[in-house]
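A quick write-up on the structure given underneath.
One chain of protein is taken out of this complex; the other chains stay put.
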Amino acid sequence: MGILNKLDAHIEPFESGNILITSADKLLNWSRLNSMWQMFFGLACCAIEMMATSASHYDLDRFGIIPRPSPRHIDIILISGTVTLKMATRIKRLWEQMPEPKYCISMGSCANCGGPYWEHGYHVLKGVDRIIPVDVYVPGCPPRPEALLEGLIKLQEKIRTQSLAKKVN
Amino acid sequence: MDKFLLDTFGNELIKDLIIPIPLFAFVVVFALYAVLAERKISAFMQNRPGPNRVGGRTGVLQVVADALKLLQKEMVLPFRADKLLYNVAPFVVFTGTLLGYAIIPFSSIYVGVDLNIGLFYFFAVTSISVIGMLMGGWASNNKYSLYGSMRSVAQIVSYEIPTALAALNVVMLAGTLSMQKFSELQAGGIQNWFVMGGPGGLSKVIIIPFMVAAALILFISTLAEANRTPFDIVEADSEIVAGVHLEYAGMQMVMFMFAEYAQMFAVSGVLVTLFFGGWQSPFGDAIPFLNTPWMQFAWFIGKGLFFVFVMIWLRWTLPRLRVDQLMHLCWKYLIPISLVIIFVIGFYLVV
Amino acid sequence: MDIKEIQELLKSAFDEGIGEPVTDKPVDPYITVETGKIHAVCLFLRDEERLQFDYLSCLSGVDYDKDNLASVYHLYSFALNHKIVLKVIVPKSNPIVPSVYDIWAAAEWHERESYDLMGIVYENHPDLRRILLPEDWEGHPLRKDFKVPEFYNGMKIPY
Partner (left out) sequence: MAEIRTEEMILNMGPQHPSTHGVLRLQLTLEGEIVIDVKPYIGYLHRCFEKHCEAMTYPQVIPYTDRMDYVNSMSNELSYVIGMEKLLGIEVPERVEYIRVIMSELQRIASHLIAIGTYGNDAGAFTPFLYCMATRERVLELFEITCGARLLYNYFWIGGLSHDIPSNFQQKVKEFIKFFKPKITELNNLLSFNKIFIERTANIGILPADYAINAGACGPTLRGSGIKFDLRKNEPYSIYNKFDFDIPIGQGLKGTLGDCWDRYMVRIHELEESVKIIEQAIDNIPEGDVQAQVPKRVKPPVGEVYARTETPKGELGYYIISDGSLNPFRIKARSPSFCNLSMIRALSKGYMIADVVMTLGSFDIVLGCIDR
């Protein structure tokens, strides 16, 4: 993180938040959770629901979420669909290319745990959390747009509780 | 204004330092809110609400949140990138655009510097951002970025020509290169604007269609210089992903975005000054209240914002041209047509 | 044209290697062709005036039985609107079938897929690589005796 990384280097870890830190926390969290730029990237069936969610009917732009094509510009990556073994290394690389702070939403059963392909899928990774850390799991096959929005709101809640003080630990 | 400031502070240096401050403020605020306007206008055109979660239903704080978030982002240096060039490039791009604002006359009392070769200066400095693009594209060590920067160079260098040729018509009619002079010459209402042939007798009716064409050419080619759709091949996201700023994260990417949006207003400002009366009220002196120096700010910014709106409108309506079609448009249509217009205007002036 | 007539035409053109047509329901009628003959038979089917099979609908690899694999060709003629199914049966120990990619360009990817998943090797194919699975994958998963490996590139495969 641009600023937070600098803090890491120069400031002793905070034991607990004080007024200054918590106010700064609130502001920074507010900005992060209201401007989650998303990756313009789909894997499988869930990608169609993701597109439907960001299109006019449901409109992710309301929450400040806009799709960007490059991994360098984004804050959240939506793993929307089945992750195969061939794709897994690429997804890991995309995740590594994203600048901090970054978040991941695993959308749909396939990305959560392998979904309908859990038993005989010899080429399916059983859950994207085997290669990258996941913040929010959205169940469904595929999840409805409302479910995806709920997942995004859950992620916002998670960001809201983050703190500089904890971050430095 | 110069005189007022000089009297107040009594020091040449302080005056010089104060003059650009409103300009900086304007550019930053404009670029921020142009992003929001783009999102809101596109949302309106696409039957959706657009950002409405922060700052009430209009989402006015959305850009603030974006900016704060981007400040927190990690700075990434791509693998085997050229560190110096990579870090300098965004600033070069932004500086080039910002320098262009120096000569834009916002009102009869306010212009950064009233250069007597203002227009020439504008064309010269806005090309600086091309160098920045090339630096950024090369230094990123990414093939998409490289393609983006190469396209950017080819595009902007080509489109300089029709831009200059179209502007030349006004220069010929006005007999000056100073931006403030252009605006002053167009006093007296809409019929004296250069798009209507400039001040003159009845005989100017002949050149009106040619001046309208010249204004159109200037608009089209400045659209290309600002890298806006349908000429946004530099960052065409369906072909070369994001072009030049593909590898830039956080604030460095913001510099590129700011440069693009600032460029939009700069080229609209030049277009307004050259063809649409600058800061002059369209009613001339018939309604004196509308032609006071402070109203002139409103007129100028209003006209500029109108053309910015047209740019946004076009972006969300039109597909993108291919790189060779872009060049064809420039070399096969715009340049010959603008040459013909220059010939006609020259002929008119001689006769 | 009926399958019987097609088979007779083939019989008259090729002395041997053409099996009897199987037409009992619910089976799509098919003809078994000897491995070495398939390229010539396909070329004949495409170019013969009365047949004109210009469209390769589908090419599938099948784990036929315990010792054999099969390559199945579903052909269709746009011009004459008739269909035929050809089967080539090869032993698992030596699963080599001549490629038909030069007759129908469509066969190129289908053969690669069949090679990838079933392990049938198509002779004279210009670019016989794995198509769906990664290059360094071991085994041919659609064979009945395929065992799912425990790990691939350090990633655990079973649930």
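Which chain is which? They are A, B and C, in the order written, and residues in each are numbered from 1.
Here, contacts are C-beta pairs under 8 Å (C-beta built on N, C-alpha and C of every residue); 3 or more make two chains touch, one makes a residue touch a chain.
Please read these numbers as outputs of a predicted model, since none were measured by experiment.
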- Note on the structure: In the full complex, the chain left out is in contact with A, B, C
- Item | Residue touching the undisplayed chain, where the options are B:52, B:163, B:229 or B:296 | B:229
- Answer key for B:84, B:157 or B:318 versus the chain not shown reads B:318
- Note on the structure: Filtering C:2, C:28, C:47 or C:67 for touch with the omitted chain leaves C:28
- State which residues belonging to chain A touch the missing partner chain. 39-45, 47-49, 51-52, 55-57, 69, 71, 81-82, 84, 86-87, 90, 94, 116-117, 119-124, 141-142, 144
- Task: Just the residue numbers, please: which parts of chain C touch the chain that's not shown?
- Result: 25-28, 30, 54-58, 60, 62-63, 72, 74, 78, 81, 85, 104-106, 108-109, 113, 117, 130-134, 141-142, 144
- Of the residues in chain B, which ones touch the absent chain? 42, 45-48, 143-144, 147, 229-230, 232-233, 236-241, 316-325
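Everything below uses one rule, namely that only the chains that are shown with their structure count from here on.
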- Quick one: chain A and chain C, Cα centre-to-centre, how many Å? 45
- Averaged over CA atoms, how far is the centre of chain B from the centre of chain C? Could you give it in whole Å? 62
- Separation of chain A from chain B, taking each centre as the mean of its C-alpha atoms, in whole Å: 36
- Query: Can you list the chain C residues touching chain A in their complex?
  - Reply: 132-134, 141, 146, 148-149, 152-153, 155-159
- Could you pull out which chain B residues touch chain A in their complex? 39, 43, 46-54, 59, 61-62, 64-76, 237, 241-242, 245-251, 253
- chain B contact footprint on chain A (complex, rising order): 1-5, 27-28, 30-32, 34-35, 40, 55-56, 59, 61-64, 66, 68-70, 72-73, 75, 97, 99-101
